[in-house]
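A single protein chain has been omitted; all remaining protein chains appear in their positions.
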Amino acid sequence: MQKIPVAILGATGVVGQKLIELLISHPWFEIKKLAASERSVGKSFIEAIENPINFDLPQNLANMKVSSCDFEDKIPLAFSALDSKVATEIESNFLGKGTHVISNAKNFRMQSDVPLLIPGVNSEHLPLIESQKSLGKIINNPNCAVAGLALALKPIHKMFGLKKVIVTTMQALSGAGNKGPSAYAALNNILPHIHGEEEKVEQEPKKILGQLLNNQILPLNCKISAQCNRVPVLNGHFMSVSVELEKPATQSSILFAFDAFNKKASKLPSSPQNALTYFENLNMPQPKIHQNIDKGMSVSIGKLRRCSCLDFKFNLLLNNLVLGAAGGALLNAEALLNRYPELFMSPEVAINY
Amino acid sequence: MQKIPVAILGATGVVGQKLIELLISHPWFEIKKLAASERSVGKSFIEAIENPINFDLPQNLANMKVSSCDFEDKIPLAFSALDSKVATEIESNFLGKGTHVISNAKNFRMQSDVPLLIPGVNSEHLPLIESQKSLGKIINNPNCAVAGLALALKPIHKMFGLKKVIVTTMQALSGAGNKGPSAYAALNNILPHIHGEEEKVEQEPKKILGQLLNNQILPLNCKISAQCNRVPVLNGHFMSVSVELEKPATQSSILFAFDAFNKKASKLPSSPQNALTYFENLNMPQPKIHQNIDKGMSVSIGKLRRCSCLDFKFNLLLNNLVLGAAGGALLNAEALLNRYPELFMSPEVAINY
Amino acid sequence: MQKIPVAILGATGVVGQKLIELLISHPWFEIKKLAASERSVGKSFIEAIENPINFDLPQNLANMKVSSCDFEDKIPLAFSALDSKVATEIESNFLGKGTHVISNAKNFRMQSDVPLLIPGVNSEHLPLIESQKSLGKIINNPNCAVAGLALALKPIHKMFGLKKVIVTTMQALSGAGNKGPSAYAALNNILPHIHGEEEKVEQEPKKILGQLLNNQILPLNCKISAQCNRVPVLNGHFMSVSVELEKPATQSSILFAFDAFNKKASKLPSSPQNALTYFENLNMPQPKIHQNIDKGMSVSIGKLRRCSCLDFKFNLLLNNLVLGAAGGALLNAEALLNRYPELFMSPEVAINY
Partner (left out) sequence: MQKIPVAILGATGVVGQKLIELLISHPWFEIKKLAASERSVGKSFIEAIENPINFDLPQNLANMKVSSCDFEDKIPLAFSALDSKVATEIESNFLGKGTHVISNAKNFRMQSDVPLLIPGVNSEHLPLIESQKSLGKIINNPNCAVAGLALALKPIHKMFGLKKVIVTTMQALSGAGNKGPSAYAALNNILPHIHGEEEKVEQEPKKILGQLLNNQILPLNCKISAQCNRVPVLNGHFMSVSVELEKPATQSSILFAFDAFNKKASKLPSSPQNALTYFENLNMPQPKIHQNIDKGMSVSIGKLRRCSCLDFKFNLLLNNLVLGAAGGALLNAEALLNRYPELFMSPEVAINY
């Protein structure tokens, strides 16, 4: 198969760079355009990155000239790691031109005809794109903390029914990126508020775990309460979760549900071997040590035990830059191409490759 | 009034050093003995401290020779910042000799005739010491995280009745002290387990908020579920708390309860001006900035709002070294002397001063 | 004596806040104006601070309305903690109106008629202000790293003559303040370049240690080579220094020079008890532990020993926010008032108090 040419919008940021890293030797996709804000346009990519996350860039990407986000060339697929301030306009523009957009931005996540997709969790929501009016189709991946939470909750919900979820997050600095809090503000400290984050963590899982009925998502009827904090950790969102269930459960029956979920997971090129990795050792998982399990695409879970207030509680760690952002977006692109190959063969998008 | 001579047991550790700092110009107490493990005995105090927290030590204390913990001199009052491995034997020994012991160690905390005391929260438990059989009397202050939690819960419980408490802690490194996790293990990381901590956070508040009936504590009938984590912050335990209440409440009625609690707080030399400090700013409190409010003796609270699973949720910060350890112990000593001055006038303990 | 009313220009930044903290109970000065950029004007000071360093602000200061930096009221003395981008214009404006300016900004530091002053090191340069043409007089304190370095070098130079100085700095995040590097860029990292810093560290000490001849400073004839790095430490600049001397020296003769320097230090209200604090313990000084020695106004020195390439080497730590910025500026104001009290009695400046 010839590779699909793709563009990365917002290529110089932390998520954009991670997307590039993951795409370097991808079997299905090939980077053709790196687009960013005016400050970077015209520079080689290596010059344009102010805060690099990775330096084993192939020469062709290091030297690729950065385009502006309104470039003229037709491209079948664009990954958007854009700031939410500009994402609506730029993504809409690409959709209008027939480019399919895989977006990490929050802007369209809760729109009724946009799948908020985690392959393996709610792949059945993907056909929502058929209702989209635009020439190009858009899929969103969820908020970085939600990506891990929804994966862990899915098998629990499926087998036992979720009634309540209380979650306290300890989120890493990479989630805010290079425009995040100053080192003087964040080192040796906890920042107890992340603007808009608790709302996302409380709403997005309900859409993801919701039911597709008549081309509409019926959100999960479950209460979620989130308290989101920023901690001085570079990468890896960690959270403490308590759940109340509809049916009786035991520690071993929940672990069985995790196992069963792992076994039937989708097998796309970027899928982890195990969607969930459970640790018997009480001292694990830890962000520094376990963020890259299964190339950063597996959710690590530990200390599953009874909760005296709700029913069960556990810890959870995910690689927010990979599973929670770039890797999750890539998996969504793979799911789209896997299920709707014809979208990439239409004359409109295929014109250049 | 002549000052009461006191000993500090475990003087070279983090809590011991903080006790010394707080006692330097105390109106009621005067340090006469610094005792520590064999490694330190015979050295001057300044030489014995391997990891100092404070260097404006008065010359007399810097040069004071460190004693072993079985010194012969009679002393009316001893502050114990001992490791729990040795605390039972050493504290019992002092009690047998008529020394009153204010202990930060966990060993006797849950013993039925020992007050687990936070003046202003459960001062009415202090008379438990009258049932103690030993010549000297012992009072314990709670676990460092519990010290802050119990203070915040008290006014809520009093006005609205506590049914459930779910708490996730982000605890500072000073809680583990210089024998705590290595920097290579803890920097840029979260450690998801602190041995024995969750049990303490779930049990101790029930004793503290319990009722004294017939010289016994009837523990509070309330469910508490704790998830305790260590974060790379030097000092200041932070936690996210959710509570379910017996009676209806509003944000403003809870804030009113906090205010009322502040107004009737006990006024001992080490009491804070306000036991609770509430922040309207959603970005506060923060460990780096607010740990020393009211000299580290006030609990900082923020983001009080409705919880969609239980009833209300909020953040809480306390200075674990001060309020949670050395300062809490000192306040207990003040409460003891204030209520039972005669204990310090008996010939047995008064012999040397 | 009636207190001198003072303004703080750039009051909401890290240095501005520290100045306020140091002035709260100052015997000679009293804050009358807090001025900052347009973003803050009209707010109460407590609302205007985005990243507070201190929260035990007296009510009157917490509620003081922030002025713009072109306020009309006459004020005899202004402390400038302004950004260098705006300092030239604003400081000049105040000087023209007869306000004396104590500036922490770099803009006028190397101007020939401006004393680059560290009382106790080069108090004899203060009369340079007599050549200044403006109605108000201006004194600058040096770059934060230089403040500590020059203090340590002074007694060495005086007794042994400096020929060469090689210094590698490990500078704290507070030196860059809240607009400094992002936490994602700086945590768990070293930033090997601080724009313009090496030039300042190489030039400013030569002016400070220079000779006043015919109302001009003859810079010290000494070679200084600096390598400046930013490390993930909140406060406290640390540096490794090697020196080559004109005359033979021994470790003990240099320590003697330090002692002699301490003994004849000036005694202004903000002067430390000892300008230099030497540690015999090889593991000291450390930024976390020793930054506040002598209220942050003493330079801590350790590991003085022979250097096989130059003559001697040692470590040095200073509190960059206090001695290196706010405290150094305050000491300069005290030196000015102490030596030129008449400047504060002239009708022009005294009009309002």
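Read from first to last, the chains carry the letters A, B and C; within each, the first residue is number 1.
The rule is simple: contacts are C-beta pairs under 8 Å (C-beta built on N, C-alpha and C of every residue); 3 or more make two chains touch, one makes a residue touch a chain.
Just so we're clear, the structure is a prediction, and the values are computed from it rather than from any experiment.
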item	value
Touch partners, limited to displayed chains, of the chain removed from view	A, B, C
Option from C:93, C:227, C:266 or C:292 whose C-beta touches the chain left out	C:227
Residue, one of C:67, C:270, C:298 or C:315, that touches the chain absent here	C:315
From C:69, C:87, C:176 or C:191, residue that would touch the chain that is not displayed	C:191
Hidden-chain contact residue, picked from the options C:26, C:106 or C:164	C:164
Sites on chain C contacted by the missing partner chain, in the whole complex	164-166, 168, 170, 187-193, 202, 223-225, 227, 229, 231-234, 238, 240, 242, 244, 282-289, 302-303, 307-310, 313, 315
Chain not shown, touching residues in chain A	52-53, 55-56, 187-188, 234, 288-290, 292-293
Absent chain, residues of chain B that touch it	14, 51, 173-174, 176-188, 232, 234
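Heads up, the rule we're going with is that only the chains that are shown with their structure count from here on.
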item	value
Farthest chain relative to chain B (centres taken as mean CA coordinates)	A
Distance between chain centroids, defined by C-alpha means - chain A, chain C (Å)	48
Where chain B and chain C are represented by their mean Cα positions, the distance between them in whole Å	39
Touching two or more other chains - residue numbers and ranges from chain A	187-188, 232, 234
